[in-house]
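Just one protein chain is left out here, and the rest sit where they should.
Think of it as A and B in the order they're written, each chain with its own count starting at 1.
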Amino acid sequence: MHFLATLVAIGLVLAGCGPADGPAVSGPPLKTYRHFMDQAPTTLDPVQGSNIYANFVILNAYDTLYSYKYLARPYELKPNLAADFPTISPDGLEYTIRLKKGVHFINDPCFPGGRGREVVAEDFIYSIKRQFDPKSQPQGAWLWQGRIAGLEEWKAAGSDYDKPVSGLRAIDSHTLEIRLIRPYPQLVATLAQGYAALVPREAVEKYGKGLGVRPVGSGPFKLISYDTAHIVMERNREFRQEPVDLAFEGYAPATQSFSGVEAIQGRSPPFVDRLEFNFINEKSAAWTSFTKGDEIQLTELPPEQVDRVLASKQPVVLRPEYASKYHTLAGLEAGFIFETFNMDFPEFGYNPDPERQRRNKALRCAVIKGFDWEARNNSWYFGLGKYYPGIIVPASPEFDSEMSRISVTRDVEGARRLLSDNGWTPENLPRILYATVGGSSERLRFEQFRAWMRDIGFPREKIVPKTYAAFGDISRAWKRSELPFVTMAWGLDYPDAENTLQLFYGPNKSPGSNNANWKNAEFDRLYDQTAVMLPSPERTAIYRRMNQLVIDDCVAITGLSRTRIYLWHKNVIAYPDREILGGFWLRYVDVMPAKDAGAASRVAEGN
Amino acid sequence: MNAVVLPGVAVPRVRGESLWRKAARKFARDRLGMVALAVVLVYLVAAIGVWLGWWAMGWPDLTGTKWEPVSRGHWFGTNIIGQDIFDRAIFSTATAFEVGLIVALVATALGAIIGGFAGFFAGSWIDDVLVWLMGVLDAIPFYLFVAAVAYALTDNPWAMHVAMIATFWVGTGRLIRGEVIKLRGMEYVEAAHSIGVPEVVIIFRHILPNTSHILLVQASVMFVSAIKAEVILSFLGLGIKDGMSWGLMIDESTKEVLAGFYNNFLAASLLMFGLVMAFNAVADALQDALDPRKVG
Partner (left out) sequence: MEILQYSLRKLLAGLPLIVGVTLVSFALMVYFGPDQTYLLLGKNPTPEQILEVRQQLGYDQPFLQRYLGFLREIVTLDFGDASTGEPVTTLLAKTIPVSLILILPGFILGHVVGLLLALAAAYWRGRWLDKLIMAVAVTGMSVSFLIVIIGFQIVFSSSDGLDLFPVRGWNASSLGSYLTYVTVPTLATMFVALGYETRFYRSIIVEEMSRDHVRTARAFGLPESRIFFRNILKNCLIPIITRIMFSIPQVAIGGALLIESYFGIPGIGKATYEAIITGDQPVLKAVVSLTAILFVLVVVITDILYRAVDPRVTLK
């Protein structure tokens, strides 16, 4: 009997109506969108949402007070669970936020009677408190520490959820008041992150750590299953009705109409019944899956396919055989990769001897001149990345495309001259320890670096590799300031240059995010000054001055933003983004039913 | 997959110089074995040249552009950052010998010593502890154990060697223990014991030399195992830290083969296959030559 049943099941699958497509027997077919991510989230608990993959999924299961407009670029914030933007007191210290009424958590046994309770202001307060409770191993506290009043005191008093936090108050069930210690212009942006998602206390108390695999939120989707290879979610049927207004979402027909997003105008998301995340570590495997037609519907172009698929790189154009099947969109990441010296090391950083310190700076400047961004871009990013001076990335509105490119242009002669003018010889040059995690790409990056440094006069044995087996181990060494040279990637938390400038802010020194341990009085002063300023041309000018300070002191080799090239099936209506917008856009994805037949016929051909 | 089985190594009742001379004679007549030995020697010459700095010294230099095809300047083309693949492959030969020799020698010595002690003290608590230790090491799956050792030693350049040695010696240890238990009962050992020769001396001077034929075969098998394991450990990011190896080249190639660039993969895997195959054949021939039951 079992054998027969199996045979029947195989027959069904071969006929193209496998279980993944939902009940084929009766009712309208389920609309499914199969999304691809190159890594699985580490957890789905918002309290640990620092990982971008976790954040991406969390934003679909939970609600945040604010989010980003679907189509506006540069990114623009909009209210999500909040009814409107906050009312801010004149001194910039008091934010009053009203929540939408009638929003419910999904039904879950953790609630009395299993019915999802209404989302109230207290849920937000509870969720922020969790970020200050060591027992929940939080990752987002740094966003509000020293900003929202009373949180540290609450933590010091033992993180008792029944005790109030002076800076967080629910005026009534749907009105929230946040009191700040000092103005925090990025506050609203931090409330659009997964960290700030609203989690019901009932769920935390019932599931504890288990919340990491069982989200209970009020977002557009709810989880059906979770493993290391897939997450399957279904539409939250009770999700609030909010018809899309494309003009409000920042729709730019000239550049975006190709995607067909006009079709969602006036309809209430989410549009698909079933949302599947497929985690495939190798982009090449994702490519195979994508091109099969009936598997993942969106992918990023793997580097090794670039020459095969693209007719042109600048601008990105698909070859006709691909263009007929897929939409494409190329976008720079909202983040960058860069390498810094650790200034704690006296051999090329801060030195008690002022003369040596001066020579050290010349040494660092020479290393920067010797670094070949163009070659790095060509070998590792197929020439598609964008490299630029300084630490304000193109995704920040304050990016300045007019800056001098000297600091990212290779100049071997200049570097050699700089070294010899400052008394550096192959004999007295210091050893540079270049630490990486194990892996052939990382090694090759080291070998590339070593070869460039030999070009400017370093003897081979003075550029020394150090390989860590695990990422956790190299992070520990960075955080303990044990490594003289740090290679880093940073993803923006919000589109504001403050988010990358803080990487060089003195008080953020190790174990904080300033791995360079750079300390510049003027930079720190300007940082403090801008930290309380709202966006303005004046603030932008100061940001750019700070950026120049980093470049002038030759503290970092920076930087490059990688280009992501998305491809998606033409029957999917979407405008993808994995950067600032992150998981917010999946609710707007729609799948055209007419093409389902086409997909099915490809399956049949495949067999 | 790394289980090493040595069938039919029986104990000759009487042993002396004749065993080795006879083995050498048998080996010399084994045509396949001699050809394989010649191949191994060619590789050894390549490795010695690297050690002496005669060739392949340009392996880290950026002498070309990305993924150049085979040409007169670059016999196997260039890799993703423009290094010469031929130089890297030849340099890796030396690395292979280093890894193979270090692991084989240390693991064999460790196996001989620990196995020798265990066998000599069979029945006492020393033996119990040593057998227990071997059991423990056997019980942990190989790659997980190796990975664990490598991670525990974090950035130590010898992590990979230590990890391999820590697992490889066990097989030899068991064989030697069994052999020593047999030898212990023999007259000359008992005689040495009765005239008060210290136990350590008995073990090292009188018993272990008589297991040298086992040790030789074991060492050759481990040499091959180490070279093969290096490839997999490099793939897992646990390989050698500074320098170049076939494993690292193959790891590089895993991303390239999908783009249709095979040079790294072919260069490293063919060179490695040649050495391993030849060495396997030498090990087989050695084993045959040292097996006294085979007619010489």
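The working rule: a residue touches a chain if its C-beta (ideal position, glycine included) is under 8 Å from a C-beta of that chain, and two chains touch if they have at least 3 such contacts.
Predicted, not measured: the structure shown is a model, and the values here were computed from it.
K.L.:
Touching the left-out chain: which of B:Tyr151, B:Phe168 or B:Phe223?
P.N.:
Touches the omitted chain: B:Tyr151.
K.L.:
Which listed residue, B:Val35, B:Ala109, B:Ala192 or B:Ile232, touches the chain dropped from view?
P.N.:
If we include the chain that is not displayed, B:Ile232 is the one touching it.
K.L.:
Tell me, which residues in chain A touch the chain that this view leaves out?
P.N.:
6, 9-10, 13-14, 18-20, 41-45, 48, 50, 134-135, 137-142, 145, 209-214, 226-229, 280-282, 284-285, 288-289, 292, 295, 469-473, 475-476, 479, 493, 502, 508, 511-513
K.L.:
Could I get the residues of chain B that touch the absent chain, sorted low to high?
P.N.:
Missing-chain contacts on chain B: residues 1, 3, 5, 7-8, 132-133, 135-145, 147-149, 151-152, 154, 224, 228, 231-232, 235-236, 247, 250, 253-254, 257-258, 260, 262, 265, 269, 272-273, 276-277, 280-281, 284.
By definition in this document, only the chains that are shown with their structure count from here on.
K.L.:
What does chain A use to touch chain B in their complex?
P.N.:
By the definition above, chain A touches chain B via 284, 302-305, 307-308, 375, 378-380, 435, 437-441, 443-444, 447-448, 450-451, 460, 464-470, 473.
K.L.:
Across the complex, what residues on chain B touch chain A?
P.N.:
Of all residues in chain B, those touching chain A are 60-62, 66, 79-83, 150-151, 154-155, 159, 234, 236-239, 241-242, 248-249, 251-252, 255-256, 258-260.
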